[in-house]
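Heads up, one of the protein chains got dropped from this complex, but the rest are sitting where they should.
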Amino acid sequence: MAEFLLVMAACVLLSVLCGLARVLRGPKDADRMMAVQLVGSGSIAVLLLLASAFGDAAAVDVALCLALVAAFASVAFALGLRQGAGE
Amino acid sequence: MSGAWLLDGVLLLAVPAIALASLLSRRVLPALAAFVAYGLLLALVWMRLGAPDVALTEAAVGGGVTGVLLIGAAARLLMPAAAAPPGWPLRLLTALLCLGVTAGLAVAVLALPEPAPTLAPQAAEQLAATQLGNPVAGVLLAFRAIDTLLEAVVLVIAVIGIWGMAPDGAWGGRPGPVQPRLADGSVALLAMLLPPVGIVFGIYLAWVGADAPGGAFQGGSILAAMWILAWLAGLVRPPRIDSLALRLLVVAGPALFMLVGLAGFVVADGFMAYPAAWTKPVILLVEAALTLSIAVALCLLVAGWPMRRARA
Partner (left out) sequence: MSVMLDLFSVLAVLGGCFFFVAGTLGLLRFPDTLSRLHALTKADNLGLGLIVLGLLPRAGSVLGGLKLVLAWALVLLAGAAVSQVIARLAGREGPAP
């Protein structure tokens, strides 16, 4: 069971990493922030799977940390743009 | 092939690739987006290396504080494509320097005797004397407490340095640009719902660090991130930098730590020595003060320096 969970974690990670191609291609900056958001959710999933596979409760805490700050990069970007444009 | 190898293999290939993508990007924002993703993956790497305390710090600081700082700044500056790249002699020199450092590190790590020299067994033996359950906390707050004290002082110095960037007329005002109050909208909702959860979690992280992965820095970073979110949404205003209460909060942690260290001359064996019966309560008190100061210092570092003349 632990092996299966780890293989699933690898699959999820590989999948969201492919999504990072959006960071390079764009075309809009919004697409790039979305790719980072996906990596964030994927990392949380991987951490939860790791926690369950190894019985390590600390990984759940790291996942909660990530979940709390997941939105920050995108929010900072959007609000920063608004300020830069002088709204 | 075992699942762990598969996961580690993906990480091993992905981390350098993302770092490369970040370095080779021509525009600033793709580079920063890749950098934030790099930080997220690094948290996974720390977990796989068996360092949950470092993973917590990477997640809290890299995702919350650093991401906001860098991406917010890049967006505000509306930076176009990067300036003209430096000439080839400088680039060659940089490449040689980086290669040299990498090769040196690789040689140093690969040439370590087996088993590698380490103080871990002695630290593990002495951990019981500190009454702590988390060996990392033991090292940070008991065996190498002076390092942690110096790190806390560095944060205070950084805050002073940031404040020093203020124009003369603006000294004493509220730090940072004016954040328009987003009365309604999704960011305001987020800024009202997340902080209660985040504050509880931050305090929990700082508290549990004595016996499980966590600690003052991790908890303080989460607390800072929650305030930063509320600040970005315009729900809170930073206090004026000439406010005595603010300055006391910034120095409270390192000052208390220093006091405890000096008291060690009187009540225990020397500087930074703890009296045997009171070790854990003293350590917890110092950690609480450090958490508060670290949170305040990080908030101030992100807020920046006062930009306008101080008013009421």
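The letters A and B name the chains in turn, as written, and every chain counts its residues from 1.
Note that in this section a contact is a pair of C-beta atoms (placed from the backbone, for glycine too) under 8 Å apart; a residue touches a chain by one contact, two chains touch by 3 or more.
Bear in mind that the values here come from a model prediction, so they are computed numbers and not experimental data.
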| item | value |
| --- | --- |
| Contact set of the excluded chain (shown chains only) | A, B |
| Hidden-chain contact residue, picked from the options B:Val178, B:Leu193, B:Leu262 or B:Ala276 | B:Leu193 |
| Missing-chain contacts mapped onto subunit B | 27, 80-81, 185-187, 189-190, 193-194, 197 |
| Positions on subunit A where the hidden chain makes contact | 1, 4-5, 8, 11-12, 15-16, 18-19, 21-22, 26-31, 33-35, 37-38, 41-42, 44-45, 48-49, 51-52, 55, 57, 60-61, 63-64, 67-68, 70-71, 74-75, 77-78, 81 |
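In this section, only the chains that are shown with their structure count from here on.
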| item | value |
| --- | --- |
| Centre-of-Cα separation between subunit B and subunit A, whole angstrom | 19 |
| Residues of subunit B that touch subunit A when the two form their complex | 2-4, 6-7, 9-11, 14, 18, 21, 25, 29-30, 33-34, 36-37, 40-41, 43-44, 47-48, 52, 55-56, 59-60, 63-64, 67-68, 71-78, 177, 179-180, 187, 190, 194, 197-198, 201, 205, 208, 212-214, 218, 222, 225-226, 228-229, 232 |
| In the complex, subunit A residues that touch subunit B | 2-7, 9-10, 13-14, 17, 20, 23-24, 26, 29, 32-33, 35-36, 39-40, 43, 46-47, 50, 53, 56-59, 61-62, 64-66, 68-73, 75-81, 83-85, 87 |
